[in-house]
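To start, I am sharing the structure in question, which I have written as structure tokens.
Removed from the display is one protein chain of the complex; every other protein chain stays in position.
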Amino acid sequence: MVTRFPLTEVADVPEDIRESILAVQEKSGFVPNVFLLLARRPAELRAFFAYHDAIMGREESSLTKGEREMIITSISAVNRCTYCVVAHGALLRIFERNPLVADQVAVNHRTADIPPRQRAMLDFAHKVNVASQEIEDADFTALHAHGFDDEDAWDIASITAFFGLSNRLASTTRLMPNPEFYLMGRVPRQR
Amino acid sequence: MVTRFPLTEVADVPEDIRESILAVQEKSGFVPNVFLLLARRPAELRAFFAYHDAIMGREESSLTKGEREMIITSISAVNRCTYCVVAHGALLRIFERNPLVADQVAVNHRTADIPPRQRAMLDFAHKVNVASQEIEDADFTALHAHGFDDEDAWDIASITAFFGLSNRLASTTRLMPNPEFYLMGRVPRQR
Amino acid sequence: MVTRFPLTEVADVPEDIRESILAVQEKSGFVPNVFLLLARRPAELRAFFAYHDAIMGREESSLTKGEREMIITSISAVNRCTYCVVAHGALLRIFERNPLVADQVAVNHRTADIPPRQRAMLDFAHKVNVASQEIEDADFTALHAHGFDDEDAWDIASITAFFGLSNRLASTTRLMPNPEFYLMGRVPRQR
Amino acid sequence: MVTRFPLTEVADVPEDIRESILAVQEKSGFVPNVFLLLARRPAELRAFFAYHDAIMGREESSLTKGEREMIITSISAVNRCTYCVVAHGALLRIFERNPLVADQVAVNHRTADIPPRQRAMLDFAHKVNVASQEIEDADFTALHAHGFDDEDAWDIASITAFFGLSNRLASTTRLMPNPEFYLMGRVPRQR
Amino acid sequence: MVTRFPLTEVADVPEDIRESILAVQEKSGFVPNVFLLLARRPAELRAFFAYHDAIMGREESSLTKGEREMIITSISAVNRCTYCVVAHGALLRIFERNPLVADQVAVNHRTADIPPRQRAMLDFAHKVNVASQEIEDADFTALHAHGFDDEDAWDIASITAFFGLSNRLASTTRLMPNPEFYLMGRVPRQR
Partner (left out) sequence: MVTRFPLTEVADVPEDIRESILAVQEKSGFVPNVFLLLARRPAELRAFFAYHDAIMGREESSLTKGEREMIITSISAVNRCTYCVVAHGALLRIFERNPLVADQVAVNHRTADIPPRQRAMLDFAHKVNVASQEIEDADFTALHAHGFDDEDAWDIASITAFFGLSNRLASTTRLMPNPEFYLMGRVPRQR
């Protein structure tokens, strides 16, 4: 299947976006398809990445970069978004330097080989993802037992909510991941 | 119940955000609580409203302002987000100059007194909201039958996805609507 | 949308039912549509209101009139019955003298601004509504902790079950609420 | 397990109810437990059976007595109400003179050995039971294709809705069927 | 409805299978349809019964034969497999010498008249059946409280999983139970 909306050519995007894209390309070796999908709507693309950076780049957060990608990979699998599971699974493997963890948290975070802290983090994220209306004080307390505070809970909820948005956009437009993502972080020399 | 996170005082927010807040206050007569919740994280607040404006203020869209609020009200009710149903229900009543429609699309959009075009729009939005992984070409075709094109489908999906994010944040933080919203648009002279 | 079944004219109903209808009209200022829908089947209408009165008018009950309407409003929203949410939401606002509570318990009773006793009452009602097969002794014990006894549990279950019946009838026949209900109890002078 | 609420002794019920109970006992050879459960609340018992008789005894209905019991047996199984499946399954076997049909429609009405008309009837009933908010004109049209009209649809909906009430009451109170019901209609000479 | 796949004639099956079939026929008085369905694929039939015998005939198990049939009857009802509910319900009645228990655990094991040990056994089985991905140490601990050990948990899981296979095959092929099963174990002299 191909995406329902044709990807934009890099040559056709506004200057500021092209610069961002080229910067990513230089770092990764390819342009992730999400840029070329969203580029058909520059204002939305800019807002999407401003939001992305505000939560994924938040420096005060006690969540590691790997943990943030772990949340995305695990909730995107429940939401059945191929782009996000494959692309963020790649980032998760790289940040955690663990070639196995992405597949494990995508299939079933409850049996994944992760420490109890990350299990609690994912439990909270999954509840925000599918039953945010049932979040109660006890859910925050469960996080506190693992050293998370309420600001961390907000981080987990923001990441979950933002990538829930991303999952819905990618699935509706039928965006597929670049082939490069599938193998990233799986074999030592690739890093 | 009160929100899990204390609302920020207007006096304590960064200058640019305070200006936005005061502009809203001047127009509405009060400061919607969502501003004071998000203000504890200025970068996220700015990104949130940049995204909001990119989709809700998109001028080329063929969706009316009322239709956009209709989507929000209806999917927020399925997601059980009190803040969004009450606040956007108010805007829906005002934009549509219809005191009944918000309650109708919140409870069951299938029986609401709306034209077939809006029914089709909400059917697509609800599928994006709860089963985006099952969206197929037939869902776009169903929209086309009512005069929507693929760009309209993108608009519907973006609004649904963005307010799905908003629903999860508001429910997790237990944000409640300002009392003013409940009555807005229900009685003629209030407009 | 209009109801699937035409509403009966008041002039065409049997004498005893017409008297009841006129009494309601005198008190409320209008005839609630449910009377004119059910009037096409006088025997069912009589049984419906006999049952209604047996549980809603039960004098020994420790549930206030407002609490009974609160149960109806909240479970009818889960069952997505427009007529019952709007009509009983109006009664709830009036009995509780609270213009906000109906919208709150309709969207999400867990975040509504109600005391713990009413939260426990609604938790029990919602379980009866969607999972009565899983009701166990522990559910009664949870009610006892808030001062309810088993007879109160029966009341909650009866109200929930009866309005579950009402929800299914109203949704199947596509009964819509009278316009008057939407605003009742929302503005002080209207009472 | 025993019922959560003790059954009332026949000697302790009001005169009019005792007469009804004795009439049933004379006809069936035993007093169905539902009478002795509801007898603790005479007003509710009277309303319950008035409603029951209005729909189950409706003479103009084109549904046979067996078909009415078939609806009850099949939807009560989905609602997991032991009392209703066993008691009404017995009546179904007797009215249909078919010892196999009750177990078949209780487990899966789609594979039951019933004619297409009854399959359509049960499809409508099951939709009213679990998704009345999604009933649309097409569901009535599907019934029409099998000779049912809108009044029949009302009958199916009323029976489904009323026994949904009954299921919730019986499950909440943990009412169990009399042992006699299990075998009724299964062996020729018992009829 | 008849099975989607014609049942094989006994005369047409391979010698070893015919012997098994005739042995069952001699013992039961009839040939259960599952043999004649699977006989169209001898290799699968042999594997099916080898697996069946390995778990149902396991001598070291602390589960009684009745308890094994109780698991099958109860989970097959949730899976809505008519063949398995009726056929194994018959065996359950016979092994437990209890004409009522099969209908009770089929409709709702939570209200069935069984001891707490069997209730715990069925709770574990139902979780394996519909949510095996959520099984955790606490589920094993709950079994231990009733005298079961981890080997018993394995037995419960194996029986549940194997008959989940059987349910899917029987429902897909639309296999119906032999008429003889419905009455078996319900009347004293039949045993």
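All chains are identified by letter, namely A, B, C, D and E, in their written order; residue positions are counted from 1 within each chain.
Rule of thumb we're sticking to: a residue touches a chain if its C-beta (ideal position, glycine included) is under 8 Å from a C-beta of that chain, and two chains touch if they have at least 3 such contacts.
Quantities reported herein were computed from a predicted structural model and do not represent experimental measurements.
The missing chain, though absent from the display, is touched by one residue of A:Arg18, A:Lys65, A:Arg117 or A:Arg186; that residue is A:Arg186. The set of subunit E residues touching the chain not shown comprises 4-5, 41, 43-44, 46-48, 50-51, 53-55, 58, 79-81, 128-129, 132-133, 135, 137, 140, 150, 153-154, 157-158, 160-162, 164-169, 171-174.
If you put the missing chain back, the residues of subunit B touching it would be 133-134, 136. Not every partner is drawn; the one left out touches subunit D at residues 108, 110-111.
Everything below uses one rule, namely that only the chains that are shown with their structure count from here on.
Path length between subunit A and subunit E in the touching-chain graph (shortest route): 1. Both subunit A and subunit D are touched by B, C, E.
Chain C has the C-alpha centroid lying closest to the overall centroid of all protein C-alpha atoms shown. Although subunit C and subunit D carry the same sequence, what matters here is overlap: shared residue numbers make up over half of all numbers found at their interface.
Mean C-alpha position of subunit B lies 44 Å from that of subunit D. Touching two or more other chains at once are residues 108, 111 of subunit E.
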